[in-house]
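Note that one protein chain is taken out, while the other chains of the complex remain in position.
To keep things simple, chains are lettered A and B as they appear, and every chain counts its residues starting from 1.
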Amino acid sequence: MEKELRELAKKLLESGEADVVIGYGRHHDERRRAPVFVTDPADVEKLIFDERCLNNLAGYLNKRYKLLGAEFSKPAVVLKGCDAKAAVGLIQEAQLDPGKVTLIGVCCEGVVPDYDSADGERPFKCEICDVHRPRNTAHVVGDLPEAPALTEYRPSERAAELAGKSREERYAFWREAFSKCIRCYACRAACPLCSCERCIADSNQPQWVPTSGHELGNWSWNIVRAFHLAGRCIGCGECQRACPVGIPLDLLNQHLRRVVADRFGYVAGLDPEARPPLTTYNEKDAEEFIR
Amino acid sequence: MAEKEALTTKTADELVAEQTSTPLEKMEEPEPSEGKWEPRIVAFVCNWCTYLGMDLAGTSRMKYQPNVRVIKLPCSARIDPLFVIKAFENGADGVLVSGCHPGDCHYNTGNYHARRRWTVFRELFSFLGLDLQRLQFSWVSAAEGVKWVKVINEVTDKVRELGPNTDYHNLSR
Partner (left out) sequence: MREGKLRELNDLFQALTGDNYRIIGPKKRGDDVVFAEISSMEDYEADYVCTANSAKDFIFARTEPILAYDYDATETRVRDLLLDVYPPTVILGARPCDARGMQSLDAVFAGEYEDDFYLKRRAATIIVAVSCTAADDACFCTSTGGRPDGVEGADILLTPLPDDGYYVETGSAKGEELLAKHEKIFAPAPERALRDHAIEKAYKDLRHDLTEAPERIKPWLDDFSNYDSEKWPKMAFRCLSCGACTFVCPTCHCFDIVDEGKLGAGERKKNWDACQFDHFTLHASGHNPRARQPLRWRNRFTCKFKIFLDKWNLPGCVGCGRCIRVCPVGQDITEVMAAVAELGE
């Protein structure tokens, strides 16, 4: 499959259809892979694909990163099925012009949870994956059959277990988790859908989200992050992997993905034409909680 | 005239922020009954329905508990969950969010959007282990002065029962 990928990349670069192919390459630490930016057709050998290709490369297409138009005008991006969902999300929100990018889907049987994991270990997202064969990409490299699209969302055991605990236990869990937060915003940087050029957390007139690393500030940031991704998060889990202090951020996102699927029948990242659920409404939406 | 000097160049957001920015020590305490603690309730209401409903309650001389601080927005759709969080951060023990009944929104569809937002936000709130009893929602129309009084009294009584919002008060700042 790597051969196919490299040939495709070479073709795109030589024909001028793409001025850069963003894919995965080796890292000097053998357990890791890292994003590579290939501009020269002779360098396509750098492109690899295996179960350690964890990054969601769709993030390089979002406006916050400022790649498009600045460094490159016609990027091609290698995307696993989950990553392609993020690209779909960006297209839905008019944050990405599909005409200006080439999406290269790669068939993927699953990746390891993080670089320290043993080969063959899988994270939760791979267990429920419906895009081993990516959707919505101009090219598909590799050959896996298409799976039926997710119509509902089953959260992980860990998320379900947490939801089943008492309120006090949940509060204690998140209090401990958020007290570790150092507000590095790696979660925000790693998320392809965190694309606001001026994030609310950086807004200082007024300062909505305190920048300090005390509990109040940390709760504020983490609540905003989770809420702003509601209905948009596609479940790549990069936020959690990027966190340098090990906060289980994806649990929040998982819970909200389930809420959105249950209440609005919506699963993110499948249809570029669909309206994200919080940008629209149904007159018959349930309102049992409203007096 | 003195009024001219009072014109402000602040934006609505800043005015809202100021109103919710009263530090704990400086918020006026309602008359404590027998020196007991009294809950602070913040109500975010829409201008066209709930606010007028409140007004009706007032002009009709209906009595209701004075613990509530009301913040008026043009529409329930303008109520960002971040406002709710800021209210709790700044000492609110309970928050009420209220707007027009579905179908009656002055801007046609604002409250439908708000409803979706609240559906998701309260799930997040609860998943974090925060107490949903402190976060209440209502539809109150301009004619429902009586309902307003009922809702406020119920919410205030409930929050008084729950006690101070230590979940937020105890967070280090």
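The definition used in the following text is that contacts are C-beta pairs under 8 Å (C-beta built on N, C-alpha and C of every residue); 3 or more make two chains touch, one makes a residue touch a chain.
Predicted model, so just to flag it, every value in this text is computed and none were measured.
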Which residue of A:K11, A:H27 or A:R263 touches the chain not shown here: A:H27
Chain A residues that touch the omitted chain in the full complex: 27-29, 32-37, 55, 59, 64-67, 70-71, 116, 180, 182-190, 198, 202, 207, 210-214, 217, 238, 241-242, 244-246
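Convention: only the chains that are shown with their structure count from here on.
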Chain A and chain B: spacing of chain centres that average the CA atoms, whole Å: 35
Chain B-facing residues of chain A, complex: 162-163, 167-175, 200, 205-206, 208-210, 212, 214-217, 219-220, 223-224, 226-227, 230-231, 252, 255-256, 259-260, 263-264, 277-278, 280-283, 285-287, 289-291
Contact footprint of chain A on chain B as seen in their complex: 13-14, 17, 81-82, 85-86, 89, 102-103, 109, 112-113, 115-124, 126-131, 136-139, 151, 167-168, 171-173
